[in-house]
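Of the protein chains in this complex, all but one are displayed in their positions.
And then chain A:
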Amino acid sequence: MQSLCKFYEMGDQVVKALDSIDLDFGLNDYAAIMGPSGSGKSTLMNIIGCLDTPTSGIYELNGQQVAEMDDDELARIRNREIGFVFQTFNLLPRLNCLRNVELPLIYAGVSPEEREARAREALQRVGLGDRITHKPAELSGGQIQRVAIARALINKPSIILADEPTGNLDTATSHEIMKIFGELSEAGNTIILITHEEDIARYTRRIIRLRDGKIESDKPQ
């Protein structure tokens, strides 16, 4: 997986949200993208997550040119290659844990039996094997985020992309969640975190700092 250069404009005038970014993520990378608000973190995340395409530049994911894809191809890439974890969890409140976790598999065309088996397995992996029929409202914040992680894992994506995954959680729960990310990394997953908390970023092996749309620093730790 290779990302070369991204350049982005928005607003009435040309706002350089991302200005000639060169980045390269390897297999099993565990990186944190950091920076103050307005530094371009969210824009970068949207592009990495294929929610958005760059104005110019090249984004190559597993050898596929993402920048030139249309909406449906992007949807397929998001479905197969990216697992999202959001700050606000974004579970569907009316569905139970199992159905929430299954959702990406529906869009991948997986049969109901296989969907359920895989969703159970993913929930077990995040330690929620006994909560599969609960609805999000019946779970704590930490448990909800673990369901979201299970959902991100379910389609065996190339990248797990977590946008402030601990932003709405207390410190103890945050560390619990980070432990799960640590385990996933050890199991060989590629994880990219976006955060502004130093002690969260410290769990990762690489910290990329952004400022005004440019890379300020990119160091392993």
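To be clear about the criterion, a contact is a pair of C-beta atoms (placed from the backbone, for glycine too) under 8 Å apart; a residue touches a chain by one contact, two chains touch by 3 or more; residues count from 1.
Quick note on the criterion: contacts and distances are computed from a predicted model.
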| item | value |
| --- | --- |
| Undepicted complex member, UniProt protein name, chosen from "Phenylacetate-CoA oxygenase subunit PaaI", "Fe-S cluster assembly ATP-binding protein", "3-isopropylmalate dehydratase large subunit" or "FtsX-like permease family protein" | "FtsX-like permease family protein" |
| Residue of A:Gly109, A:Gly188 or A:Pro220 touching the missing chain in the full complex | A:Gly109 |
| Given A:Lys16, A:Arg80 or A:His196, the one touching the chain that is not displayed | A:Arg80 |
| Contact footprint on chain A, counting only the chain that is left out | 46, 49, 51-52, 71-72, 75-76, 78-80, 84, 86, 90, 92, 94, 103-104, 106-112, 151, 155 |
